[in-house]
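With one protein chain held back, the other chains of the complex are shown just where they sit.
What follows is subunit A.
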Amino acid sequence: MSEQSTQPQLKWQRTPWLTLGFFIAKEIKLFIKNFTNFLPALAVIFVTDSAWVPYALGGSYLVYIFISALLNHRFFLFALSNDAVHLRTGVLGKKSLTLKYERIQQAELEQTWYFRPFNLTILKVDSAGSAGKEVEIPGLPMQQAQQLRQLMLATAPAVESEPGATTEATQAATAEEPQWQTQFNLAEIIKAGVIDNKIFVLLALLSYPLSQTDWLQEQMVPWLEANIGFIESSLWLNVGLVLAVLSLLFVLAIAVTVITYYDLAVSINGDRYQARSGLFSIRTVSFRYPKLQRVQIKQNIRARLLKRFRVRVSQLQPAMAQHTAGSSAFILPVVNPELLHELRQQLNLTNANQVHWQSISALALLSPTFWVAWLAPITCLIGYFAIELSLTSSFLIAVLLWGLMQTYVVFRWRNYGFSYDSTWLAVKHGVLGRTENWYPYYKIQQLDVYQSPWLRMLGFAHIIVHTAAGAEVIKYQSLASALQLQQQWIQQVGQNQQRWM
């Protein structure tokens, strides 16, 4: 290999024995990801009569995991030089990879719970772009990893095109204290748990395996009948039991959020934003301002009652990381109004009370109103003929349902708004919850003006804005103004020299 001949001083290292756990975890993740591949094996387990088959399959799988983790650990070699990370991996197919520091977009330290007691860490390195590579080096000593990360980040901004950002970032990387910092206390994180409650996800997860087997029918119900027969005697006890289970799930779901976001600390250092959190495993996510693709400020109905916001910043991810999305997005799950104000300033968003929201034409109501109008007669007919309600009650239900839907349609139209100025394009929508999406202009990749036959009849068009963080539709603009906005924006993007990847 030429790389070896030019750099004979490379010292290839193996990760410590402790990292075997990391490789095992990786195998297990792989197993969950490719779960469908194992469905035939599962089918065999269910079909077979012999008692030993499940154990044999499970046991051989465990052995397989252990051996492949062992081999992967044996054959994972890395070397650090002054300007690059070198990796040599692969048991049968060999892979050799060199990542120059100056090409590195992101370098994060992840302290998982099984490394924390030993003061070890995982270094995660991204080189973004269309052929993004992600590299993980497990089991580095904390101090060495931190130094390495500093080195990478100090070298990285050199490829950045904006002179201002470069100097700032270099300064920031060398500076010890971040320029702006905030900490979230436990009460706030619990609020985040209430807002982002995964109770329904938990319920679905629990109910699926139960529904798949007859275990509930065959074992649980007779057992319950035999042992706690008194339940049936009291309706209130039943209701209480269900409520208790639900509230337990609710608390469990809050606990999930608390474990993920415990001790959340956000710091801003030049153009680098960082969030650190976690009770057992400490996770760091960060992004650099020039790579920002979208800022989403979201409130669901619980968040509105608690007067909190959820802020999510999207950046361009390497293609591989996109599939495991969510894990690497920069999310602040609970932001109070004052902090939101401050964040908007830090992110250079237009001041909340200076945003000029434009509403869309009332003709946008026509099409949904038309479809909702079908609802009333259909409900009435179903109520009368299929469910055999009386004529008046089916009529009343139909009117009520139609009224609700129509109100929803009107509010959705009323709360929809968009705004644009010299740097940002913003769209807000939502009836019960509220969402605001902010896109910087210079990240726009394509602009579409779309007309269906219906829109053409009315003389309107939708503007579809494509960015790397997804597409946003600005509805019901008059065709002339849509085409004019398209030209104006595309001109602005075309003349912008800022990096956009």
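Just so it is clear, a contact is a pair of C-beta atoms (placed from the backbone, for glycine too) under 8 Å apart; a residue touches a chain by one contact, two chains touch by 3 or more; residues count from 1.
By definition in this document, contacts and distances are computed from a predicted model.
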* To do: Assuming one chain is omitted from the figure, identify its UniProt name from "Phenylalanine--tRNA ligase alpha subunit", "ABC transporter permease", "Iron complex transport system ATP-binding protein" or "PH domain-containing protein".
  => "PH domain-containing protein"
* **Selected residue (touches chain absent from view) among A:L340, A:L375, A:V431 or A:L483** => A:L483
* Structure fact -> Out of A:K298, A:R312 or A:H466, the sole contact with the unshown chain comes from A:H466
* List the residues of subunit A that touch the chain left out of this view. => 130, 158-161, 163, 166, 316, 444-453, 456, 466, 468, 483, 486-487, 490-491, 493-497, 499-501
